[in-house]
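A single protein chain has been removed from this complex, and every other one stays in its place.
Moving on, here comes chain A:
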Amino acid sequence: MENSFAEQGRWRDIDNLLSRPGNIVGPGFEPSPQLRQEIGEFARVLVVGAGGLGCELLKDLALSGFPNIDVIDMDTIEISNLNRQFLFRLQDVGKSKAEVAAKRVMERVSGVNITPHFCRIEDKEINFYNDFNIIVLGLDSIEARSYINSVACTFLEFDSEDNPIPETIKAMVDGGTEGFKGHARVILPGMTPCFECTIWLFPPQVKYPLCTLAETPRTPAHCIEYAHLIKWSEVHSGKAFDPDDPEHMQWVYTQALKRAELFGIAGVTYSLTQGVVKNIIPAIASTNAIISATCALEALKLVSGCSKTLSNYMTYNGVVGTHIKVADFVRETDCLVCGPGTLIDLDISTTLSQFIEILGQHPKLLVMKSSITHRGTNLYMQSPPILEEMTRPNLHLPLHELMGGVPDDTIHASGMAVRDGKKTSCLRKLRVKFKGLPDGTTEMGTTSVCKELEPDLN
C-alpha cells in the first residue's frame, strides 16, 4: 500500500466529490474520506474491448479511482488504429490490444492494476463475468454487445413477485461511436432496458438483394459486393475469403473494377472496396473520448453514488452543431433476456435431449445446439470434447430428475441463434415447469436464491 497521505493529495479532485455530502446524489451515497479507498478494495471493473473506446476507458477509469480493472479483447493492433487508439505505437502493430493497453496504462498510472485477457469473449466461462461489479462495453458490434448483455442478465434473479433481486443486478455501461456521433447508456438488468429490449435502436446492416448484384448493378458498392459475394466463390471453389489478406482484397477490387467498367459505373476505389467488404465504420479520437468519458463517469457514479446516474440513454451528435439528448427508455417486461425467463412447460418424463430439441423448435427461442446449465451445474456441454463426453450420459435422463426433482426452476441454455441471417452465440434464461406431478408439490419452493452465485455489490 502506498503512502496514504501522499495518495490523498494525488486524488484531491476526485476525493472532494467522494468525501463531501451533496443533495443531488445517488441512492446510498455515503461520503467519507475513505470512500475512494473502499471502492478500490471492493470494486472490480471489466472493460470489454481495447479499441478506440477501450483505450480511452482504461485511462478514464484508472484516473477515476478504480485500481482493479480487467480488459478483454481478441484483436491485435493494426496501423489504422493509430489515429485514435492512443495507447498503441507503430512498433506495437501485431501485438495483443488488451496486453499492450493494460501495460501502457499501468506504466503511467502508478498503483493501478490491469489484467488483460487476450481472447474471445465467448472463450471465458460465464462465471468469469460474475466476478465484476460493473462491466463497461467499448465494442463496435451488435453481436458482442448482445452476448455480454445476455451473460450479465443470466446472473439476474427475481423474487416470488417477479421483482429483480438487487444483489443480483450486474450493472453495465455501454458506449458506441460512428464518426461524429455516439451513444452512452447505463443498463441495470431488471431495472432499465437491457440491450435486447431496445435492439431496434440499431438499424439493420445494409444488404443488397442478390438479384441486384447479379443483374442490375448501379452503384460501385454493388460491383464490389458482386466480386466479394458471388465471383469469389465461383472462381476460388472452397477457398474462404479472408478480408485481412491484402491479396484477397486486391482481387475483389480488380474484379469490381472490371464489372464497373462493363456496366459504365464510376467510383470503385480500393478504399471503398475495403469499406464495403469489411463494413468499416469511420472513427475518430474525439468522439471516442467524449463517449468513453461519459461511460467512465457513469461507472464511478454507479459504484459510489456520488451523483445521480444517467437514466438511461444518451446520444451525442456533432455533425450539425452539437446535440446531446437523454432518453429514458422503458424495459420490455417480457424480454427474453432480462425478463424472468421464457416459461416452458414440460412433462416430467421429458429427457434432456428432448428438451434440447424443444429449444431448437420453440418459436420464440430457436436456439440450436444448446449446452444446458442448472444452478451452476453443467447438465450437458456441447464442447470442449472432454466435457461433452462427461455430460453425454445425461442426455437420455429425464430433465426433472437431473434438476433434483423440483417442480419448477430457472435453467440456462447457451447455443447458436440466427440474427440477420448470421449465426451468433446466445444465452437464454428459461423457466421450466413440470406437468404431471402429484398434487400440492407445484405450489412449493418456487424461485429461491441461487446459492452458487454470490451477491456482487456490497
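The rule is simple: contacts are C-beta pairs under 8 Å (C-beta built on N, C-alpha and C of every residue); 3 or more make two chains touch, one makes a residue touch a chain; residues count from 1.
One rule holds for everything that comes next: contacts and distances are computed from a predicted model.
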Record-based protein name (UniProt) of the chain missing from this complex, from "NEDD8-activating enzyme E1 regulatory subunit", "RNA polymerase II subunit A C-terminal domain phosphatase SSU72", "Putative glutathione S-transferase alpha-1" or "Pachytene checkpoint protein 2 homolog": "NEDD8-activating enzyme E1 regulatory subunit"
Contacting the left-out chain in the complete assembly, out of A:M74, A:A293 or A:M416: A:A293
Can you name the residues of chain A that touch the chain not displayed here? 6, 9-14, 16-17, 20-24, 56, 59-60, 63-64, 79-80, 82-84, 86, 89, 107-110, 179-180, 184, 212, 216-219, 263-265, 271, 274-275, 280-290, 292-294, 296-298, 300, 307-311, 314, 318-324, 326
